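Here is the structure we will look at, set down as structure tokens.
Note that this complex is displayed minus one protein chain, with the remaining chains in position.
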Amino acid sequence: MAGKSAATPSTYSPSPAPKTKRPIFQDVDWVRPDGRGFHQCRPAFLKTGAVNAASGSAYAEFGNTKVIVSVFGPRESKKAMAYSGTGRLNCNVSYTTFAMPIRGQGSDHKGYSSMLHKALEGAIIVESFPKTTVDVFALVLESGGSDLPVVISCASLALADAGIMMYDLVASVSVSCLGKNLVIDPILEEESYQDGSLLITCMPSRNEVTQLTVNGEWSTPRVHEAMQICLEACSKLAKIIRSCLKETASAPKD
Amino acid sequence: MTSHSQPSVLWQRRSTRRYNPFLGFFSDYHLGLFVGLSLFYSLEVVLGNKTLKKMVSANVSGDLSSEMEVDAFRRLFPLRYHERFLLDSIRPDARPLGRARDTSLALGAVASADGSALAKIGCTTMLAAVKMEVMTPPKESPDEGSIAIEFYMPPICSPLVRPGRPAEEAPVVSKQLSDTILSSGMINLKELSLVSGKAAWMAYLDIYCLDADGSLFDAALLAAVAAFSHLRIPVVSLNEEGRVVVVSEENEEGKSEKEPVNKGKRKLTLSSLPFSLTCILHKNYILADPTAEEESIMETLVTVVLDSSGQLVSLYKPGGPVLAYASAVQDCIALTRQRVKELKSILNEAISDMEVD
Amino acid sequence: MVGLSVGEKHFIQGGIAQDLRTDGRRRLTYRPFNVETGVIPQANGSARVRLGGTDVIASVKAELGKPSPSQPDKGKVNIYVDCSPTAAPMFEGRGGEELSTELSGALQHCLLGGKSGAGAGIDLSSLVVVEGKVCWDLYIDGLVVSSDGNLLDALGAAIKAALTNTGIPKVEVAVGASGDGLPEVDISDDEYLQFDTSGVPVIVTLTKVGRHYIVDATLEEESQMSSAVSVSVSGQGRICGLIKRGGAGLDPSVILDMISVAKHVSEQLMNKLDSEISAAEAFEEES
Partner (left out) sequence: MEFVSPEGLRLDGRRPMEMRQIRGEIGAVAKADGSAFFEMGNTKVIAAVYGPREVENRSQQISDQALVRCEYTMANFSTGDRMRKPKGDRRSTEISLVIRQTMEACILTHLMPRSQIDIFVQVLQADGGTRSACINAATLALADAGIPMRDLVTSCSAGYLNSTPLLDLNYVEDSAGGPDVTVGILPKLDKVTLLQMDAKLPMDIFENVMQLAIEGCKAIANYIREVLLENTKQLEYRRGP
């Protein structure tokens, strides 16, 4: 039997393989699995100061997507690095082994670290910490879809919590294209069936896009529409991030 | 599209009434922190000044100390700073020597796992999750399952850990944890069997340290025990190919005639739960539940693990300059005994909280 | 690693502002390029693209594999890029890894379409031999031999040419294969399947230097960029992927403008590339 060959791991998950039949996503009057409207984001919960050992940290929970980001530094760069008049940004995103429905699937997100770096570098004033490095480390505790945008937004909150100088807060939102519909802030199930996706990271007060990726086939008006939806959601998300920071600041100081 | 015209509920705040282990945990934590901090600061000023006066009179560090600030003193002479507190039988965070930090526990923090728990001792935070997978049991023990325990210190938890370079404590704690959990006999491996000789459960227990502030083992063990008590084993059946698959709860009730293999065995019977307490031995003092700072200054650690009935499961004393006399070890065990009571009630409370929701 | 003096930097920036670049090109002109196919006879298909001083090789190797359980009716395509240390000393050892990963990711993103397979340049369902059991796995390897900027566009073109050059052996499935085991297959030696590569998009990278953007930037010009947008455009003028690089933020309206410029440029590039590829194929058959 093929299943008994040496190549297969000695254990397997009893969860059934993802269903091959595509749900009826194409219809216009289809309802999202969690009952949201197409252009409605999941409720967001954000909190600073999740990790005491870090200079700044934040916890974000969007639906089932749960993320912690710690910021360390500015601190001494690694020895091998040459002198630099500007600061360095170092990003790392990792997954817990239980983040995905099947154990150990989180390793196929290697590109996320560099994506996070690209999304943040445009917003950070690196001149403000010459010769040193700021480390941004993210851990996805549980993956529930739209992981990267949540990590990016959470990282921006953690950077603010650490007092790293930024031009503006960074907010990130993605949309999935499912048949004729554009759905914002997709969950894992929607992401696995998507025809295309668009992710925007922006600095809402400056109206600047720091990162944009498009995947799958799109027409130009469609890209335009998706960008509009995302930018709108980004500015709302930025407000929530801001209010979260204000809350922390206005809380009775020691 | 109607969702556009409505006053948008985009990013609406999550209502606090829903059960959310993280939410509860964070708000508690902040409250605790503020109380702790105000206490701590007032003490530090009083004690700190006293310390400095003594320092000057003792003329230990000469003219340097006369203008030294409390914080600088703490950084430059950490040992002396801490010893100054110990003289008054108190610690820099306002705890008496034998008291552990505030401990909280939340079950079911990770929905993608079969059982999970978040444990917090002071600032040290651990997230443990159990995932069940199926394996063919080895020939020597055809009716036993297995447990694999791994402890991780991701770079978020401490400034000392960098990506790509695993922390050196992690494998040590990992080994200690699996030794303790397996030798305590908490879990009967026979309960993890599905079909004798054919299929058995492999329980992957992964514990992530989210915030490292000392006593990592204690927090990790607490999280691990709690994750196992939260564990709900999925109902499974055998399919045509001889593989074990999950029986979905809602829809396929009617059409699947296959008998679930493990009906009524959804929860493990946990006997004699292990709990632990780490103490620092320094001179004649015994400090329970040290913080990371204390651990870095005073090196002799003793970890005592007792099970819920008070039996000694294991005792670690990994080196250190202070010799542990029988009396000191006895004291540690006594402290642990007290602590086990606390931890037991915290765990029971967390379980009952969970059941109410 | 480009070390430029202040004067050189001004010269490059000034040239771009006046629509006359250092090598005499205008902002939206490509360097002359040259396509050679069949350079790696051991592979199922291969091509070498030279774009000014940039020189890349792409090869396609097909292996029989098992389709992923979530998509039993599709083959699998993997794209890996390697940066040879011959292109720059900094790629020595593991030094090229970072760029390699970035380029591989960008190419996968631009050429393979969305998760459901929509918008993919290659029809993945044509790679299936037996649904759910056997399919072709395509391994597309890119190698950067020499680098003078605009690697992504060159690699995209090389992959398109290599795919056009690719012949996959025809596979006969032995009838009466057992139910759950792997069916036996018979690989034919002389009959080959060719891909329809008209749907494979081309990648156009617009590099923003100062207030203007240019196509096909050289290494020197890339060192002066504030940000760059790579758009992959299919023959029908639809966008198949987009990636922004570089740190500086861009106004959303600028991005939309760049997309429309990229679409316009892509038409010319697509025509030029198609004619180069067919010329190369004709030349290869002759020789």
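Note that the chains take the letters A, B and C in the order they are written out, and that residue 1 is the start of every chain.
FYI, a contact is a pair of C-beta atoms (placed from the backbone, for glycine too) under 8 Å apart; a residue touches a chain by one contact, two chains touch by 3 or more.
As the structure is a prediction and not an experimental result, all values here were calculated from the model.
Colleague: Just to confirm, in the complete assembly, which displayed chains does the hidden chain contact?
Modeller: It touches the following shown chains in the full complex: C.
Colleague: Specify the residue from the set C:171, C:219 or C:256 that touches the hidden chain.
Modeller: Touches the omitted chain: C:219.
Colleague: Of the residues C:12, C:40, C:112 or C:157, I need the one that contacts the missing chain.
Modeller: C:40
Colleague: Among the options C:36, C:148, C:222 or C:276, which residue touches the chain absent from this view?
Modeller: C:148
Colleague: Quickly run down the residues of chain C that touch the omitted chain.
Modeller: So the residues of chain C touching the missing chain come out as 39-43, 46, 52-55, 57, 59, 61, 63, 80, 82, 84-89, 92-94, 139, 141, 143, 145-148, 219.
To be clear about the criterion, only the chains that are shown with their structure count from here on.
Colleague: If each chain is a node and each touching pair an edge, is that a line, ring, star, complete or other?
Modeller: line
Colleague: Name whichever of A-B and A-C has more C-beta pairs touching across its two chains.
Modeller: Answer to which pair has more contacts is A-B.
Colleague: How far is the middle of chain A from the middle of chain B, if each middle is the mean of its Cα atoms, in Å?
Modeller: 27
Colleague: Return the residues of chain A touching two or more other chains; collapse runs of consecutive numbers into ranges.
Modeller: Residues 1 of chain A each touch two or more of the other chains.
Colleague: Among all residues of chain B, which ones touch two or more of the remaining chains?
Modeller: Each of 241 in chain B touches at least two other chains.
Colleague: Chain A touches which residues of chain C in the complex?
Modeller: Touch residues, chain C against chain A: 69-72, 98, 101-102, 105, 109, 113-116, 118-119, 180-182, 227, 229, 234, 238-252, 255-256, 259-260, 263.
Colleague: Spell out the part of chain B that touches chain A in their complex, as residue ranges.
Modeller: Of all residues in chain B, those touching chain A are 1-4, 8-14, 20, 22-23, 26, 30, 34, 37-38, 41, 109-113, 116, 123, 125, 127, 129, 131-136, 150, 152, 154-159, 162-163, 202, 204, 206, 208, 210-213, 234, 236, 241, 243-246, 248, 292.
Colleague: Using the touch definition from the top, list the residues of chain A that touch chain C in their complex.
Modeller: Chain A reaches chain C through residues 1-2, 17-18, 20, 22, 110-111, 114, 118, 121-123, 177, 191-197, 202-203, 206-220, 223-224, 227, 231.
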